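Only one protein chain is missing from this complex, and each of the others stays in its spot.
Then we have chain A:
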Amino acid sequence: MNPSLSSATAAFHQEALQTLQQIEDWTLSSIQNPSASMDQQAETFRLLHSLKGTAASFGNESIAQICHAIENVLADKTQLNTQGSEALLMAIDYCRHILSNSPLSPEQHDDQRDECIARLNMLVKQDLNSANQTQLRELSGSVWQIDFAPHAQFFENGHDPLRIIRSLRNFGPIKVSVFTEKLPEFADFDPFQCYLRWQITLKAELDYYQLAAQFEWVKHICDVTIDILALPQKKRVIEPNRYKLNEANLEALLTVSQTIQSQLQQAVALTNQLNQTDKIRLSRRNQAMKRQQQFLQQQLLHIAMCPLADAFARLPRMAFDLASKTAKPVQLNMDLAPIELDSFIVNSLIDPLTHLLRNAMAHGIEAAEHRQQQGKPLTGQIHISAEQAEDQLIIRFSDDGAGLAEDKILAKAKQMGINIKDLSDKPNISEWIFRAGFSTSQSADAISGRGVGLDVVKQHVTDMGGDIELVSNQGRGCCFIIKIPVLRSLMDVQLIRINDQTLALPLIHLIDSYLWDNARVIWLNGKQWFITDENQQVPLIDISRFLQLPYIERNEQSAHIVLVNVDKRFFAFSVDSLADQMQLLIKSLRPHYHHINGIKGIAILPEGDLALLLEPSKLLMAYEMDGGN
């Protein structure tokens, strides 16, 4: 029996980490004891070659490329210098990061990989006699130091040092120091000889060659040294994360931060008992501490959360590659909510989404000629949407392919000894395909293997506390619906005030807002108020009634009407005032309390106060169920 993909992947990860450890040990020993390490070089070479092959077969091209680059280094060298060891260790760390599912975006991964490979390739090309210069030629810099020392005869052919220095100024700001130590006494001074040398600091992002080209015509009559003082921002070496910060540490820090916030709030009340001078002094300290606490909170959230879109970032490229490999033209459409979720969730989604895309391309989307025969557009369509509804992340992954082959699935179920009570029991059919080892494919293919991935997808989703279901329509396509509980997220919101209470409205639903007294027509039909917006009749809902907010007399000067969109259906409600728009941390009422209809979650305001986060779709539904009253 084939091992499941998850166990095979886990075994690969374990073996790869062991191999990397062995290579690291060899690298470190080659610094300590070069002669002893030479004996082990052949074994290291073999390990590398083996890792390269295994990584490639598991689709891990980045590790395979790194291994290849290290092989090239070791093929040319029997002994590593410090620079070589650093490059190897950096590459090993990068591979470990990949294997440990580090929370880096695909772009960051690519940048790091390219950086590692560039450093390794540099070693291969390195000329021992001009090591530093070769290194520079491979690199770009953002701050340069140029030591320019013309020979005495520099002026003889009409060369002008100032012209060269001015040409450098065209790249960016320069700082020039002139050195006059060779300037002779006046009596010995020869105006046709050059006695000066210059040191120029240039701030400009450019390649070594661009800079060296400025000295091309004079290089035989001067000494030029070009050093990089700073790498360009995007190419700056990203230090691998060597700090230990797991989920529990992060939670503990967030708890500390929130507790500080809470205690600071309580301290404000105590200041009222002080005399005026002390009160002012303490208030200032308190404000300063609050700012620090908010900064701490932001930094921690920056570590803990990442954009939901990161989980989907590699899919367009993957769809493109798979379409080329399978010769099945496909269009990938993605509609992703602009929210940030726990990095754990975002990273855990990458694998199942990759599986689903491979599965859709291998088994769902038909070949172009098949689609043509069935009257379908030649280009297959894959739609992915992800949104937060109530306290769940809901991902819909659908394709317009062949759907489930029910007859094959039933046959396979019988073969596996599954008790089939009702052959037309469609929900069971959808569930069976999530079982380990359940595949109707006759043979493995390069894209999705034997289709063993769906049990892995389900396992990933279950690990996140979520659930997955499949709706299939044979010949029309299928849709996977993944639901994952979301205990916290970051969301852009519009803060509003109603009846002396602050509420948060997801910004994505806000269409417009106008002052209450803007001469806008508001009219009554039966018991329901309406407004007219661009010739549309839009219901004006009393959400304070829905939210059971105590009535407080409104200040008409600041009152606004807010126009809201829920899936292209509009409604409006009045608010006492509009406050800021900001990104806030949203928390679920679970696990301590159950979900409340119409409330998406609890928004944590910057000062630490709480606000209800409205769920416009449920407000509209409640209004409609109430008969529009």
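Here is the rule we use: contacts are C-beta pairs under 8 Å (C-beta built on N, C-alpha and C of every residue); 3 or more make two chains touch, one makes a residue touch a chain; residues count from 1.
One rule holds for everything that comes next: contacts and distances are computed from a predicted model.
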From "Amino acid ABC transporter membrane protein 2, PAAT family", "sn-glycerol-3-phosphate transport system permease protein UgpE", "Chemotaxis protein CheW" or "Fluoride-specific ion channel FluC", the UniProt protein name for the chain not displayed is "Chemotaxis protein CheW"
Answer key for A:H109, A:K279, A:R396 or A:H595 versus the chain not shown reads A:H595
Missing-chain contact among A:L48, A:L254 or A:L490 belongs to A:L254
Missing-chain contact, candidates A:L202, A:L264, A:A311 or A:I604, resolves to A:I604
Among A:Q265, A:S513 or A:Q528, contact with the omitted chain is made only by A:Q265
Residue positions on chain A contacting the omitted chain are 251, 254-255, 257-259, 262, 265-266, 546-549, 587-589, 591-599, 602, 604, 608-612
